[in-house]
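Report on one structure; see the data block that follows.
For this depiction, one protein chain was excluded, whereas all remaining protein chains were kept in their positions.
Coming up: subunit A.
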Amino acid sequence: MAKVLIAETSYLVRKGLVSLLEQTDGVTELKAAGHPDTIVQTLKEFSPDIILLNSAIQMPVTHDKLLSLLHDKARFIYIINTPLPEDSPANHISVFDTKNKLTEKLSHHLRQYESAEEKEETEELTPREKLILKHVALGYTNKEIATKLFISTHTVISHRKNITRKLDIKTVSGLTVYSLINGIIKMEDIQ
């Protein structure tokens, strides 16, 4: 299951893709943006898995910066304003593509995503992640956790990213509440 963002200036193409993707399996949430600034904004907040980006759009930030706004498993599909050659890459779609062609390509990407996602759904926090979470909830900084557990700060940060992704909770106080509800820490621990 994937969240999809359509980043396309052309009104007609954008609406067309929205209507196509609404009928396609595997799309959980769909957003569309036309203005480059809105695209960047939406990327940050929506955190899509698949971004359909028209290759002709002049983005206000570099491609590297764009990538840094996305999570590791996110992928780009480029919308090309000209017909595609026979041997075009799988992540290119053209405004000239037929409905069948588009559906086939988009489903291909969505499917790859789905299988990766299914594994994830059964993924709970690992004991290690729970331990890190406990320390975060108790109010330790990344550096303090690293020292306490004899690991690098980098490792702590990477664990924290995974925790946030799995739980969908970003803030420390949110993580604390989660830990209290699930008995990872106790009320007395933080008082």
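In this text, contacts are C-beta pairs under 8 Å (C-beta built on N, C-alpha and C of every residue); 3 or more make two chains touch, one makes a residue touch a chain; residues count from 1.
Quick note on the criterion: contacts and distances are computed from a predicted model.
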Per UniProt, the name of the complex member that is left out, chosen from "Regulator of cell morphogenesis and NO signaling", "Branched-chain amino acid permease", "NAD(P)H-flavin reductase" or "Amidohydrolase family protein": "Regulator of cell morphogenesis and NO signaling"
From A:Arg128, A:His154 or A:Lys170, residue that would touch the chain that is not displayed: A:Lys170
Subunit A residues touching the omitted chain (full complex): 11, 14, 32-35, 37-38, 41, 45, 167-171, 173-174, 177-178, 180-182, 187
